[in-house]
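Yeah, one chain of the complex is gone here, protein chain that is, but the others are all in their spots.
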Amino acid sequence: MTVYQPNRLDKGGLIDRSTPLDFTFDGKHLTGFAGDTLASALVANGVTLVGRSFKYHRPRGILTAGSEEPNALVELRSGNRREANTKATTTELYYGLEAQSQNRWPSLAFDVMSVNQLFSPIFVAGFYYKTFMWPAKFWEKLYEPAIRRAAGLGRPSGLADPDHYEKAWAHCDVLVVGSGASGLAAALAAGRTGARTILAEEDSRAGGRLLSDQGEIDGVSARDWVEGALAELASLPNVRLMTRTAVFGVYDGGTYGALERVNDHVPVPPRHQVRQRLWRIVAKRCVVAAGAVERPIVFSGNDRPGVMMASAVRTYIDRFAARPGRNLAVFANNDDAWKTVEAAHRAGIGIAAVVDVRKELTQAQRTLAQAAGFPVLNGVIHDVHGGAKGVSGIEVQLASGKRETIAADCLAMSGGWNPAVGLSSHHRGRPKWREDIAAFVPGDDIPAGMVVAGAANGAFSLDACLREGHEAGAAAAAGSGGRKAAGNAAVAANPDDALSIAPVWHVEGKHKAFVDFQHDVTASDVALAQREGFESVEHLKRYTTLGMATDQGKNSNVTGLAIMAEVSGRSIPQTGTTIYRPPQVPVAIGALAGHNRDEKFHAARQAPSNHWAAERGAPFVDTGLWKRAQWYPLPGENDWLTSVNREVVTVRNGVGFCDVSTLGKIDVMGPDAGTFLDRVYINLFSTLAVGKARYGLMLRDDGIVMDDGTTSRLAEDHYFMTTTTAKAGPVMQYLEYCRQVLWPELDVQLTSCTDQWATFSVAGPKSRDLLRNIVDPAEDLSNEGFPFMGVREVPLRGGMYARLFRISFSGEMAFEISVPARYGDALARNLMIAGEPFGVIPYGTEALGVMRIEKGHVAGPELNGTTTADDLGLGKMASKKKDFVGRVMATREALVAPDRQVVVGIKPVDKARRLRSGAHIIPKGAIVGPDTDQGYVTSVCHSPMLGQWVGLGLVERGRERFGEIVRAHDPLRGEDYDVEICNPVFYDPEGGRQRG
Amino acid sequence: MAEFVWHAVSPLQHSFTPGRMGETADAAGVRMAEIRNFNLVQIFARRGQWSAVAKAAKAHFGVEAPTRPQAVSGKAGVLLWSGPDQLSALTARRGDEIRPLDALRDRFAGIASLSDQSDGRCLLRISGARARDMLAKVSSVDLDAAVFPVGAAAATAIDHTAANLWREADAADGSPVFKLLVFSSFADSLWDTLVDAAAEYGIEVESPAGL
């Protein structure tokens, strides 16, 4: 259903009239053409009202034709792909596009909240700070919901984004940002030298202003020159053109952030493709040719739909063949706006009048006015007449003092141009003011390796842009990877004069005059901020919210500070700019996350028996990066506690095994390995016999426990260290620090071998019986032949070898058996076979945890970065014969104070009661408070052996208080109950079971 | 008691089946294969012994030991730079060999510490016309043909996980060939990441091969 486009020009434009694209805006069916943006298609369809403003719900139209757009924000798409605050000006039109206007209720044309305008005296600068200060509790329930209903922008979809995003790296010698005249010239110069060049353009099409402006370069039209330049760039294998790619930030060391909108121009990304890609571009040099942004003039009614930037009017006419009006008025303070007059006249659009603040006109301007027959008025706009749907006329305040009203349906305004100084200021650089063009240009402190060219540098003539771009590109290439000549710069036919401008920022008028359209900041808000003492631009910004909307004030900041300069009686350079920070354009969080979301949030580690465990229906739990089997349900077991209880009881009475491959494993090798371990552990390891294991405890240099684990001596110069699962990485990094930084004189080598070994703990009174079935029968596994803490390599039946360790975490007789990891799956299956006569079961991390708590073994919740060796009951391990890390600081007064919180057992007085970790320990009869808080419960479990919940805790003077009844106070869960402090070893306190 | 059977299981055993993945409209832009049956030994020179280690490595493997990030290929396998004064010796595994250190111990006695990593790593071969585009999504290393020539190697990180990446001789069709060595426990997860990165180019997952 192709709809007639009333404001589409018959010819011209970079659109494909043979490819009509149907779309809807607020449910209304419209048609545009391939090559349109949503904004240009709306213009072609005569749609002027596209949204309501943030605070006052004022009707707003399309202001610009680029990424600086503050007004024409829409909700694009629907359902879970609905995206709020999408700029119509940068949204490429596609077939079936759905867009909704924002911030209006019940409809765009009739908006109830526009009554906010009547209350506008209270919506002034600092309104939030003044109105909703007190009482604080009103915020959540009253103020915030009311403000959110009344003010705001688009609605998020509230659903998970179904599309994919990714991140990628690119490397080059020269990055050119922007593909207008300067950018193309720079890319050509750099590309010809052979330098690896990336040309990034945020638009779907390279060319910049050359797509909208007339001109002649090297004897051909600007557009033909663009085509030629692109063809030459395409022929250079060292040049990469990246369109739809906005460089949004300059980071340290020549790293640039860029967002590629890979598939924003289609309704749904093709299968296997991402919607957006976040680039990190590493460039030796960067040419910023990002152009300039035309700025509005602040006058009464300047936000009315139908008031548009002069350059945007020109873009809609020349690039998109769409007519923003039929009877155009122009308000200008500079020559550039006259190009819009020419373009409109060429396109057959009536010119109602040109209002120019400057008295003197050029000969060309006078000739044009005469030929086209429009009046040129020396003056300013006093007011804009019209309604929500557009402009009906302008009221001009003439320099002569008279007022004149002129009918017009569109007003093009131009207050001059602001060079895009964002990127060049991202390293805290301060732009400097240039009086001749009344604009800020990049200062002297731009990021290293960067050069700014063309309009971004304040060079507004086509000729200067081409020259500066060429020179910058050639220099950047010469300073990086360029080897060949850069060729000649392109030359424009008619070198323009410098921009003639008579800066006018603000015109006094009848009604509201807007500075920041998106945040509804008016000229009087700026003046009010000044009167109330918020003169600094940083204060002005925060007090009025000027420049804090999604457009980040691209077309309002300079005007705002210029008005501040006026009212405060300072110069513009004295007033200065706010700090520029990335991102230069909005970047979706999804793009920043890239691949890493949902279950791919981080890379996951799989233990060797996980596939086998999954076959048995085990659920998996995240422990650090690892996926570990939590328990192994049997048919008929419907809750986790049943399974875990069974696993514990089976291990304690028979035998079970658990995959403990996740423990960190480090080969500590070399002649000084023993000395090295003596220094990092509090206990001695140099004296450990080959074939023996020892439990070791490491401190940090501040005397607090870092990690623990069992370390074995496999050979004179080879120790095999284990760490906790959680600390494997940090401990390795720390040990490398010790080796490389602290004690380089030690001859010791470290290699992580965590992934090399599949390790299973085989535990229970029948563990030795099981092993006798699988270990070569020639091996003596008796208590004498393989005593507690023994270690050795043993052959396994069927042609395998294993490292066997007689160590126990469960408190039962237990072994750890390791085979090369590729045989971990087979080992699990073979342990099932070998243990079948004894009723062997696999057990998961839950049962492992239960058994360690029953035995009072400390783990992560107790090794929590606040505890000393003595707090854990391990103080006696510290050797007196040698120095070790943490020795000195561990003796500090507070670390040996008698009232420290130490590890104890906790059991509920009511045996049926469930314990919860995190509950605070409060003495009986005391009032709950920080001064009566004596510790907390760290770990809890249901102990099937004791038939009740038990736990460990850290409690003041705990070891002296066994038998004392205290309160477990748990405000988080609203619980408060009595518990008994007890010995942390609940099960087999004599330890006979593990020694067999 | 029945005899025990020891089946080796790769960390990627269940991660893929050979064939096409991702986009299938055109010829696969990326080819991925798991390389199995290799031995990998970390050779870490002791203090003051690097030149002795380099000499012993040359004698044993028949290739120069790299002293900077490189992978030197020879008949016996690949000597991969894996850190200052450290090598990873990658060789083909003979049969069910499970103790690769035994053959090296005498040669390096007293001059290097050896650690068997044969099961600690998973090895992938990534090739194809779009291999570089795909790797650019997971690696911050500049893999441009001139910057990262054949034989160049990098100890780097992929999805925050340590990995070794090196370039081997180009394929017959001129497309680049990369080898990627990752930790075994991460292999399944990283495989998934690599497939996601390559999906738009079309992937040919090849059958697992030997070194």
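General observations
Each chain carries a letter (A and B) given by its place in the written order, and its residues are counted from 1.
By definition in this document, a contact is a pair of C-beta atoms (placed from the backbone, for glycine too) under 8 Å apart; a residue touches a chain by one contact, two chains touch by 3 or more.
In the analysis below, contacts and distances are computed from a predicted model.
Here one chain is missing from view; checked against "ABC transporter permease", "Ubiquitin Mut7-C domain-containing protein", "Fe-S cluster assembly ATP-binding protein" or "Sarcosine oxidase subunit delta", UniProt names that protein "Sarcosine oxidase subunit delta".
In the entire assembly, the chain absent from the figure touches the shown chains A, B.
Screening A:G79, A:G253, A:G533 or A:G925 against the full complex identifies A:G253 as the residue touching the chain left out.
Considering A:Y94, A:W640, A:Y695 or A:W743, the position touching the chain not shown turns out to be A:W743 (whole complex).
One of A:V220, A:V491, A:A614 or A:M889 touches the chain omitted from the figure, and that residue is A:M889. Within the complete assembly, B:A154 is the residue of B:V9, B:L79 or B:A154 that touches the hidden chain. For the chain missing from the display, the contacting residue among A:Q733, A:S782, A:T866 or A:N983 is A:Q733, taking the whole complex into account.
Within the complete assembly, B:A45 is the residue of B:A45, B:L90, B:L180 or B:A198 that touches the hidden chain.
Taking the complete complex into account, residues 169, 251-255, 280, 282, 427, 448, 679, 701-702, 729, 733, 736-737, 739-747, 880-883, 887-889, 891-892 of chain A touch the chain not shown.
Within the entire complex, the positions of chain B that touch the omitted partner chain are 44-50, 53, 68-69, 82-86, 140-141, 154-157, 160, 162.
Methods note: only the chains that are shown with their structure count from here on.
Inter-chain centre distance (chain A to chain B, centres taken as mean C-alpha positions): 32 Å. Residues of chain B touching chain A in their complex: 1-11, 13-14, 22-23, 42, 44, 46-47, 96, 98-99, 112-121, 136-137, 139-142, 144, 147, 159-161, 183-190, 192-193, 196-197, 199-200. Across the complex, chain B is touched by residues 164, 166-171, 196, 271-274, 280, 282, 595-596, 600, 602-608, 611, 625-626, 661, 667, 669-671, 717-718, 747, 749, 751-758, 773-774, 796-801, 820-826, 830, 833-834 of chain A.
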